[in-house]
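Note that this complex is displayed minus one protein chain, with the remaining chains in position.
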Amino acid sequence: MMKQFSYRHTKEAKLMSGMNEAVEKAATLSDEELFSFAGFNAEAVERTGYSNYSYWRSTFQAFLKNKGAVLLLLLLALLLLFTFIQPYLPGQYDPNRIINDESGMQYRNIPPGDQFLLGTNSIGQDLWARIWAGTRTSLLIGLSVALAEALIGITVGVIWGYVRKADFILTEVYNIIDNIPNTIILILISYILKPGVKTLIFAMCLTGWIQMARFIRNQILIIRDRDYNVASRCLGTPTWKIMVKNLLPYLVSVIMLRMALTIPAAIGNEVFITYIGLGLPVDTPSLGNLINEGRALITSPALRYQLVYPTIILSFVTISFYIIGNAFSDAADPRNHT
Amino acid sequence: MLKYLGKRVGRSLLTLVIILTIVFCLLRLMPIEGYFPNFEKMTPQQIQVGLQEMGLTDPLPVQIIRFFGDLVRGDLGTSRIYRANVPVSEVLSDKVPVSIKLGILSMIVSLCVGLPMGALMARYKFRFFDRLGTLFIVCIQAIPAAVYYLYIQLYGTQLLNVGLLFDIHNPKYWILPVFSMSLNNIAFYGMWLRRYMVDESNKDYVKLAKAKGISESGVMFKHIFRNAFVPLAQYVPTAFLNTVIGSIYIESLYSIPGMGGLLVTVIKKHDNTMVQGIVLLYACVGVLGLLLGDLLMVLLDPRISLGKKEGDR
Partner (left out) sequence: MPDKMLTVENLEIKFKLRGKTLNAIRGVSLDLYKGEILAIVGESGSGKSVFTKSFMGLLDQNGKVTAGRITYYGADDGNPIDLTALRKEKEWYKIRGHEIAMIMQDPMTSLNPLKTIGVQIMEAVLLHQKMTRAEARKKTLQYLEDVGIHHPERRFDQYPHEFSGGMRQRVVIAIAIACAPQILICDEPTTALDVTIQAQILALLKELLRKYKLSIILITHDLGVVANIADRVAVMYAGDIVELGTGEDIFYDPRHPYTQALLSSLPQVGVKGTDLFSIPGTPPNLFTEIQGDAFAPRNPRALKIDYLEMPPYFQVSPTHKAKTWLLDPRAPKLETPAVVEKIRNGGLV
């Protein structure tokens, strides 16, 4: 009969029987027995304060609790996987191939259907192939920018926070860069250099890293002088251990959030820069390019699918990164751990 | 107080000079075809002569000094391609007022909508309104503005029964651009005000105020909102810059005759002096925005006037 009880039930049952036992025991024991000394167990007293806390396990558990974010993460992972295997699937068109029918006419603006899953664009290229190629490009830009910003930002930020001499110079540099709108620098660099994926990544990283560095530096300054870290240092804890155990948990949350927000921002910037005519050449499909092409056709409702499909993918990618980033950053914050 | 103000303004001026110098030097790297309307037909000699006439072959320091000299007199150079031989300042003088008007309207709208939204979200934390607001903020921040602007233009114009392109004299045509430009800042103000108000409401002085017997809404408005607005003030300049940047896209999208739309046009036409003039103007706007934000903080927070600024941004 016990077998059909779940673990939880057995535990409760145990507790219940324990309590009953206590009452029964009190009834059966003689007064003399009851009022004798119970003895002292030093170990049992300390047991209440014990906790087997682990930072990364708690982070992981807290993240898994957020069902929506986990679902999005799975979908996003599938999407990422698909963008990379899509060209190798059978029956795919080249994203830049202009497709002609038997009579040599281009398949222009064919609506979505059997032959072209998502239709073709105004010069007869397969939209399905272009969207996946574009997603690849946009993700490449987003991920590269986020990674580069994190690498440069963390390195400079740590130096900034720990080397006092660097503080003055870097603070001045920050004040100057902070005063120019990022987008203006982005426009300026894209205008000066040749358009291309590398230019875009370079232009976006040029300003982004300093925000990250500033963030890291502030966190280090705040956390470094917190009393518990001073206490750790007084107890002779090695610096690396303080950094890994006390500093890193706080920084992980911030870094993850910034990286997660950088990706949608970078993808959005690419759309913007392409719109003002400084983006990628048309033969490098990107979500920005596709949306720009689609935008030119918004006046005719029949062709609106060329705008809608790229924006659906783009919005899915950016929202996913945003939500996953926020969820992970919440989960990585030690204050949210149970 | 005055000393602090003087120092702060002086700092801004210095920063501005450094920024203008850097931007000016960067702009020297612009492709030279952007200086001539008919570059393809010119011989190398003609180009050389042309560049010399414009003083572009002089050593960089000389150019910089001349540039600042011209700047003080309000001379931003002459457009070569967009409107041949018209001074940049003259081209801009028609356009800037439109942008300013658009920007101010959008600032007002975003403050009027964003602040109440954030306050209500904090007041009804974790309830329906808060969740709705959070959803809105996530959408606005996660989806690139370049995308939802398009859809607003597409469906908004149908809804309001107006044309896709802007008509400066018809007030109805101002609605969509102003609304679009405000969205980002509404989300921005809403998010930060909610966060700061929630932070503030956990502080001891709020508990004391409640223990005094002040009503919930009294505490919310007189203490929490007021105090949460102070750290929020430092984001007003960022919000202002958001508006300015948003205007580049919006103005171009609706063909509004403003500075932002002009920038996109002259970039597409490769008119170097025009690009230079507008970029420098935007840099100035950036510095000015941050300066105003700091001054706003001084006005709002009595602790700063002592000369020490508590905490880092």
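Letters A and B mark the chains as written, and numbering starts fresh at 1 in each.
The rule is short, and it goes like this: a contact is a pair of C-beta atoms (placed from the backbone, for glycine too) under 8 Å apart; a residue touches a chain by one contact, two chains touch by 3 or more.
These figures come from a predicted structure and were not determined experimentally.
Touching the missing chain, out of B:138, B:214, B:284 or B:298, is residue B:214. Considering the whole complex, the residue from B:230, B:256 or B:283 that touches the absent chain is B:230. Against the chain not shown here, subunit B presents residues 203-205, 207-216, 222-223, 226-227, 230, 300-303, 306. Taking the complete complex into account, residues 19, 22-23, 25-26, 29, 31-38, 40-42, 44-46, 48-49, 338 of subunit A touch the chain not shown.
The working rule: only the chains that are shown with their structure count from here on.
We define each chain's centre as the mean of its Cα atoms; on that basis subunit A and subunit B are separated by 27 Å.
For subunit A in complex with subunit B, the touching residues are 175-176, 178-181, 183-184, 187-189, 191-192, 218, 221, 261, 264-265, 267-269, 271-272, 275-278, 288, 291, 295, 298-299, 304, 307, 311, 314-315, 318-319, 321-323.
Across the complex, subunit B meets subunit A through its residues 15-16, 18-19, 22-23, 26-27, 29-31, 138-139, 141-147, 150-151, 153-154, 164, 241, 244-245, 248-249, 252, 263-264, 267-268, 275, 279, 282-283, 285-287, 290, 312.
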